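Structure, as structure tokens:
Missing here: one protein chain of the complex. Every other protein chain is in place.
Moving on, here comes chain A:
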Amino acid sequence: MLDITTLSLTIGPDRQILRDVSLSVAAGEAVGLVGESGSGKSMTLRSILQIEPTGSEVTGSITLDDVDVRALRGEELRRMRANDVSMIAQNPHAVLNPVLPVERYLIEGMHDAQGQPTRTARLRAGELLEQVGIDAVDRVLRSYPHQLSGGMLQRVVIAGAIAGKPRLMLADEPTTALDVTTQAEVMAILDECRHELGMAMLFVTHDLDLAAAVCDRIAVMKDGEIVEIGLPEQLRDNPQHPYTRTLMESRPAGITWTLEGDTTP
């Protein structure tokens, strides 16, 4: 569905950020982009929505169901961002307007010709919140961003991101700013929503184990290049590239804890 072919991105005369990145995501598939800071994983995501830094020189192609998304302009670009591809970033506070209740964020796109929220808008917003595992729907809808925890806010952002039933979700370190227990909850919710809607996902993270938990395939990036791509268990048991091995070895060797519910002992 999504095909990235020999994508390169250069800023200024000599800062090459991406080098010949080629990657495809099938419909409904989740692919992890794992790498350390500066490896180019976020920039790959941003190139898809044409939100790379101004002054970037981009070559190569990105197609979504054979439509060249890099060539989209104006209304077509807006429609792609609204209907086909949505994005969740690390910091939900940067997404939500601090002076409006979260309800306004969720019903923003649901207006009738007179600019009034449609009658179903509020119902739909409630449904979306239920979908991301929020029980106190009415309270959350009335709350302002500062009244909610980071994990709750990130759920609201996910609710907004799935509102248009996109075919592709771009997730850029969506749980990095959260506590570990909240991270697990938010990842579980994101994973469930993705399966329910049959959404494909490109998931950027620095955490190989986290990517392995929710992705069908994982691409490892270093210095703007994809050095290895494979199934999570392939990368874990039989890494081919020396850098993948270094990444694996940077975590504790003997995993000593297993709890009921772990898929592999």
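The rule is short, and it goes like this: a residue touches a chain if its C-beta (ideal position, glycine included) is under 8 Å from a C-beta of that chain, and two chains touch if they have at least 3 such contacts; residues count from 1.
The definition used in the following text is that contacts and distances are computed from a predicted model.
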* To do: Would you mind picking the UniProt name of the chain not drawn here, from "Peptide/nickel transport system ATP-binding protein", "histidine kinase", "DHHW protein" or "NADH-quinone oxidoreductase subunit H"?
  => "Peptide/nickel transport system ATP-binding protein"
* Touching residue (missing chain; options A:127, A:191 or A:223) -> A:191
* Asked: Hey, which of A:65, A:138, A:196 or A:209 is the one touching the hidden chain?
  -> A:209
* Positions on chain A contacted by the hidden chain, ascending -> 36-37, 133, 179-181, 183-185, 187-189, 191-192, 206-207, 209-210, 212-214, 236, 246-247, 249-252, 255-257, 259-265
